[in-house]
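Excerpt of the complex: some chains, original placement.
To keep things simple, chains are lettered A and B as they appear, and every chain counts its residues starting from 1.
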Amino acid sequence: MADEPRIIRKLTGNFLEDFRPGQVFRHKGGKTLTEGLFATFTEFAMTSNPLAKNARYARTTGFEGLVSPPGLTMLVAFSQTVEDVSENARANLEYIDMRFGAPLYVGDTVEVETKVLNVRPSSSRPNLGIVHVQSTARKNIGASDEAVIMTWQRKVQVYKRDPDAQLHPGEVEPDAIDCPLWLPPYDEKADYGSLAHLSSRDSYFEDFEPDTLIEHSRGRTMTSEHIHLTAVLDNTSQVHCNQYMIDLNPKQYVGGELIIFGGIPFVLCLGLSCPNVGDNAVGDLIYRTGRHTAPLFAGDTVFAATEILDKHDLVEREDLGVIETRLHGHKFVRAKEGDDPDPEAPEGWRKVPIFELDRDVVVKRRSHYG
Amino acid sequence: MADEPRIIRKLTGNFLEDFRPGQVFRHKGGKTLTEGLFATFTEFAMTSNPLAKNARYARTTGFEGLVSPPGLTMLVAFSQTVEDVSENARANLEYIDMRFGAPLYVGDTVEVETKVLNVRPSSSRPNLGIVHVQSTARKNIGASDEAVIMTWQRKVQVYKRDPDAQLHPGEVEPDAIDCPLWLPPYDEKADYGSLAHLSSRDSYFEDFEPDTLIEHSRGRTMTSEHIHLTAVLDNTSQVHCNQYMIDLNPKQYVGGELIIFGGIPFVLCLGLSCPNVGDNAVGDLIYRTGRHTAPLFAGDTVFAATEILDKHDLVEREDLGVIETRLHGHKFVRAKEGDDPDPEAPEGWRKVPIFELDRDVVVKRRSHYG
């Protein structure tokens, strides 16, 4: 070309002033769950429920085949919303009323839409504010098995493009989304007992006692693998994968380095808790609220614990019950000189809570499956 | 064994003096595209065209299912040629007349053959020279859907085994390979509009203007993941995965460290440009020429930009058009003391072009699909 070409700088994602209450995003892409994605994400997190690992077990239990664990369903659905909602976010603040519906299988195609409920400025930082949205994920749109697989709200802290821009006012009520958790029917003739050795022996409904805290024994160190994992999910947020952007202006970013996508510790905590809490679960009913309390970086080792808050029967299903839990994630960092000793950590270390999730799980009763 | 065994040192790959113009390699292995490979490579590069992500979208568009994006097809086909052609290469110099034919689907099996066109010594370095080859990839040989999926030439700089060896003389013309790009037929009754929200709104044929340069907004930092990615592709070149070999003699190797397989930045640049250039593409027609202009190492962040050179109609397909583009990849490195300021980079940094590809893409018209 003789002359210099005209330059077009493409920006992706929305900034705070772009969001309008009532606005609906029908997110781009959509995602068919392949066996590749299934294997990568089910297992990096040490998920141990055989429904997600053993097709014979899953079919005998009443599912069509290997079942996507709730953490993978959440990662796939959530990530579809990132470009429109949080590509330019600083942090995800809260998960609210996250509910699961139809099971997700390999071969299913997920598409997601999001409604903006509310946009608020930050009181202290003029270049930031909070967007409150409601998202719903459906599978196999147009096919006979079309169904809602998940719906949730979240609040996310988003940068402004222009610190002086006005925000769109208004507040919209969340829609009432019908998203009943699908449960496999109980078959009196099935030989469930012949499968019982494949899941842990001490995680039936009868085993959980309110007012206990179960400390899960395993830890898992995250590496720079998080960059690849995040890309494979279609999560395009640059704070997870663009080291150059961080290097240019480290102080603007949490921790001054690439931050691990919150979906990763979310799913890792679910996985680490699985042998003790999730091995005999048939589905996660609701995450009432959840939040990240500290960032996670490559090199950190993640641990988890589960508080059993309460338990109750499930209407019309005497083979199952619901346990109400609070899932906690934490890591340990080396104490700095002058830090007070931390009674919850070995000498020279501090325990840092990173994640919290109020989680109701539907679990099998030993009386029927054990 | 009582005596010392006889030692056989196996070498793999050919050296410069082994290549004979006219010689044909029917490459070993072959590769069936699994859902594992598909998921890993479609998505690590942030490809956003729904044809490669959403089976509902792909089928409604007229394909059989999820479609391998051109970058993945290229990685699978190209890597099959590495052992015979470039296992002992120093660098890949040029891609020429790279054309795509039939679509590649999960479950298809790819096999490749290569003809040597020409072998030339280096004028300045007695232990190196250039091999010029033509390769063709077919799928499902012997089955009813056997087809050419890709054909290309490349020039590659290869080491000699013996610096004094004579090279095979001669020059062979490339074969005329029939490799027409398969395009899904346009169906007047299909409801394409119901899918339009799944791809970007500003990447239809009507949107591209010659003499513009589109700067893609995202960057992607590469990690040591490249070693695994390269192995999974069957690319056996030791400069990508054998740190000990580099450590023994760092000066012999570009950059003195493991160099990332050129197919990785090739595909990453295609992926980074996808939201703006490839979201509404139905296929890549031809890469007339392409080259790597600087090496990529673990830790580098890759960016891309696309020049729109020209656009034209496609015979007998008024629903589609062709855009002629030049894809540029670049990275930023920290400036050294004494470097002149770089007007294209922030203070303290230099912009380094890493890749260039002349690329004709067949894209949808908004008039028919928007």
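Assume a residue touches a chain if its C-beta (ideal position, glycine included) is under 8 Å from a C-beta of that chain, and two chains touch if they have at least 3 such contacts.
The model shown is predicted, which means the values in this text are computed figures rather than measured ones.
Novice: Beyond the 2 copies placed here, what is the full number of copies in the complex?
Specialist: Shown in place are 2; the entire complex has 3 copies.
Operating definition for what follows: only the chains that are shown with their structure count from here on.
Novice: Let me have the rounded angstrom distance from the C-alpha centre of subunit A over to the C-alpha centre of subunit B, please.
Specialist: 34
Novice: If you look only at subunit B, which of its residues touch subunit A in the complex?
Specialist: 34-40, 43-46, 48, 50, 53-57, 66, 106, 197-200, 209, 211-221, 223-225, 275-276, 279, 299, 301, 303, 307-309, 331-332, 346, 349
Novice: Can you list the subunit A residues touching subunit B in their complex?
Specialist: 1, 3, 5-12, 26, 28-32, 34-37, 39-40, 107, 109, 111, 140-143, 224-225, 227-228, 231-234, 236, 238, 241-245, 248, 258
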